[in-house]
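Complex shown without one protein chain; remaining protein chains in place.
Naming follows writing order (A and B), and every chain is counted from residue 1.
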Amino acid sequence: MSVETLHGEPVQSDDPHQAFAVHYKERKQQDESYIVGMWTFLVTEIMFFGALFLAYIVFRNIWPGELSEISREHLNVKLGFINTLILLTSSLTMAMAVQSAQRKIEGRVYFFMFATIALALCFMGVKFVEYSKKYNENHVPGPLFHYVAEGAETKATVAGVEVVKTEGSTEVAHEAEHGRKFSLEPVKGSATSSAQHAEIFFSLYFIMTGLHGIHVILGVLVMLIIIVMMWFKSPLVADFMPIEMTGLYWHFVDIVWIFLYPALYLAHPDLQKFLHG
Amino acid sequence: MSDIPVHHDPHSHDQPEPNYLNWSHTVKDWLLTGDHKRIGMLYLISVTIFFIVGGVAAMFIRVELLTPKADLFSLETYNRIFSAHGIVMIFFFLIPSIPATLGNFLIPLMIGAKDLAFPRLNLLSWYIYVIGGTFAVLALVFGGVDTGWTFYTPYSSMFSNGNVVLTIFAAFFAGFSSIFTGINFIVTIHKMRAPGMTWFRLPLFVWAHYATSLIMVLGTPVVAITLLLLVAERSLHLGIFNPNNGGDPVLFQHMFWFYSHPAVYIMILPGMGVISEIIACFSRKRIFGYSFVAFSSLAIALLGFFVWGHHMFTTGQSMYLGMVFSILSFMVAVPSAIKVFNWASTLHKGRVSFHSPMLYALGFMGLFLIGGLTGLFLSTMGVDIHLQDTYFVVAHFHYVMVGGAIMAFLGGVHFWWPKMTGRMYNENMAKVAAVMIFVGFNATFFPQFIVGYLGMPRRYAVYPEEFQFWHILSTMGATLLGLGYAMPGVYLVASLFNGKKAPANPWGAVGLEWHADSPPSPHNFHETPIVTWEAYEYDIDGEAGMYDGPLEGNEEKRTNFGGESGTEPAGHPAGD
Partner (left out) sequence: MAKHSEHSEAVVSHEEHHEHHYTPTSHFLVVFGFLMIMLFATVGAAFVDLSKVVPIPGLNIIVMLLIATVKASAVVLVFMEVRKGTRLVWMWAAVGFVWLPTMLGILGDYFTRNWTTARPW
């Protein structure tokens, strides 16, 4: 073994499907290591998104009525449905891309990879429509956030640390002064959601879908890179493993959405709006 | 490090062999290396730097506490100093210390592999660590933070005016670096073992690192997302953790401790692995109850995930839930105790010799025992109501983290230094340092149990005058401790220049890593080893062979390196 062969550098072989890095004993060991490694990484991703779901469940549990009301008023079930459809389909095309790579049918690999990318872009397009609507309505949490609850008497603006002047929030401030009781039994008073509820809901909505969207974009970038490398016949993508890895990642992104859709959009949807809106 | 002369291993080969240190000297070959041994050394250098940074902060704290008034620093500065100390020590020293240096260096050697499964990921994890470290240093230079290492909301998200965001990103990056290390170890231990190296032939060091990696992979993402939420909350004034905006600060504590309690096991488990190796070697006995020790590592890792609530007894959680967490915390102590008992039984009737690594290991056993037992005091709800946020807690976790994890780290560094650098250090100095550290440590932290019990709260620069005696004692101890820590820095570095050349197996130990040259060749072994012997097959009556080179006879008997790497070995490890 020459010292100059760097660790991790692949040993070239006539058949790219048989090449493996110097520190492995055989090709099979390398393949399995990659797959197990990817799965271990996905485990960390599960815990990562899981923590966000936890935060969401906590607040849904504290204000079941208010949060589902906000979801009902402001999230578009139809767009969410279309996006779910798109992502599920993209999982199918991705699975086909991996299969074609395993069968070494290069033309099909290109086709299905491009199809997956196209679907991913559609998904992001729909998200863009949704996000820009919320942006125009000032529903993006932060300094510009502005929310008028239906039926609320006072308008409320949440900016910085300022105490909000809705009915609910004075109660909050009052209860917060009197120790921890607030977080035990939060304001359940009015059935109408206040700006606070809305800001928390939209914070979680944007963080959850935003992190998911970042994962989608990263997936698209990785696929593009692989396609370019395939086009230039790079030995690094000469075999199916990179595509298989990307596939695992992509399906995971799909799975996250499978849970996000019912959790966020289907809290308490409005049938009339869905059918006619 | 690059000026170590080539050394020829007289035992195995006539040809001068290049080793991982000397085969190339360019900066590029170090900074772009995939070699787990070089990356381990890079980590060793970086964690040492952070240890010094954190240590300087600690000395500031101790000097300030000499008097009951805040006369050296303002209260605000004092807050920033203890926060810097905690953040640097936990995220940048203790968590990566043993896994990323010794683990990185030794796991492939111990299981007979050429490298970790993903060498480039390994390098990436170091770079991410360095980026995180740079953020931490920048945050310090810009004035630091005053939140403490726990970043409790809403203080950190709404009120603190330090560099919270920068510091959080520092911790976030450090977290990702440890996730990558964890993934790498898990896959390596599953897939890269040499022929014949079955799970129950693995050194306990490797078992401990497997358990640690599980925690890294399962816990770290949770704190990562928690810290992200905190950054979002701070920069956009969201309300997730802020009661003024309807959020729940206790949710932050839950998510934080869901990682951070297991994280204390990230710090201690690898140390326990180190201790198992050292105790077995210097008692010349197989570890008593090998499989109990192995499984107790896994048990600690998994049970450790169910006790986070013991940090939150006073947050208003119901007392029934408190009882559950209390009982579960007692249960975690069981596997820890199993380990201590097994080490003690290993010593019993062993041929114990007191070389410097062994002194550190014995120190570990005593100090960890005290630390663990006081943990039980704290998990008792009624007692904790009194002791929460006092110096008693400070003393508890320093006994486990400094007396435990750092003792183990130093013991491990001393044990494997000959392997890592090819040099022997000054053994007498090492013994003096070990004793100084042990004495200095106890002088520093035992008084803190007492002031804590008397009611001195943690994180204050001012205190009632009647506590001053204990604080002076503590600062004196800390001075001794600091000198003790400085000593290895001197004689270990000196050994690089004038140390005796180390034989392949200076301690007569039986692990696979001792079959490699000292320092190992770039690809670790000349041929893929085939393991036909059990772990810790020490011969209690045999030649100890200390310092006199490897146990020649034993080496022949125990190793079968004859087979070419291509041939199908007899004992094939199980496929997982």
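Operating definition for what follows: a residue touches a chain if its C-beta (ideal position, glycine included) is under 8 Å from a C-beta of that chain, and two chains touch if they have at least 3 such contacts.
Computed from a prediction, not measured in an experiment: that's the story for all the values here.
Enquirer: Of the chains you can see, which ones touch the chain that is left out?
Expert: A, B
Enquirer: Among B:G316, B:G382, B:P464 or B:G489, which one touches the chain that has been omitted from the display?
Expert: B:G316
Enquirer: Among A:A19, A:L92 or A:V148, which one touches the chain that has been omitted from the display?
Expert: A:L92
Enquirer: Of B:K191, B:K339 or B:H471, which one is in contact with the hidden chain?
Expert: B:K191
Enquirer: Which of A:I46, A:L79, A:C122 or A:V148 touches the chain that is not shown?
Expert: A:I46
Enquirer: Which parts of subunit A are in contact with the chain that was left out?
Expert: 15, 17, 25-26, 28-29, 32, 35-36, 39-40, 42-47, 50-51, 54, 57-58, 61-62, 64, 77, 81, 84-85, 88-89, 91-92, 94-96, 98-99, 102-103, 184-185, 240, 247-248, 251-252, 254-255, 258-259, 261-263, 266-267, 269, 271, 274
Enquirer: Which residues does subunit B use to touch the chain missing from this display?
Expert: 190-191, 218, 222, 250-251, 254-255, 258, 305-306, 309, 312, 316-321, 572-576
Note that in this section only the chains that are shown with their structure count from here on.
Enquirer: I'd like to verify one number: the distance from the centre of subunit A to the centre of subunit B, where each centre is the average of its C-alpha atoms, in whole angstrom.
Expert: The answer is 34 Å.
Enquirer: Provide the residue numbers of subunit A that touch subunit B in the complex, in ascending order.
Expert: 1, 3, 6-9, 21-25, 29, 32-33, 36-37, 40-41, 43-45, 47-52, 54-55, 58-59, 62, 141-143, 158-161, 163-164, 169, 172-173, 176, 180-184, 186-187, 194, 196-197, 199-200, 203-204, 207
Enquirer: So in the complex, the part of subunit B that touches subunit A is made up of which residues?
Expert: By the definition above, subunit B touches subunit A via 18, 23-24, 33-36, 113-121, 158, 179, 182-184, 186-187, 190-192, 217-222, 224-226, 228-229, 232, 236-240, 243-251, 255, 315-316, 521-523, 528, 565.
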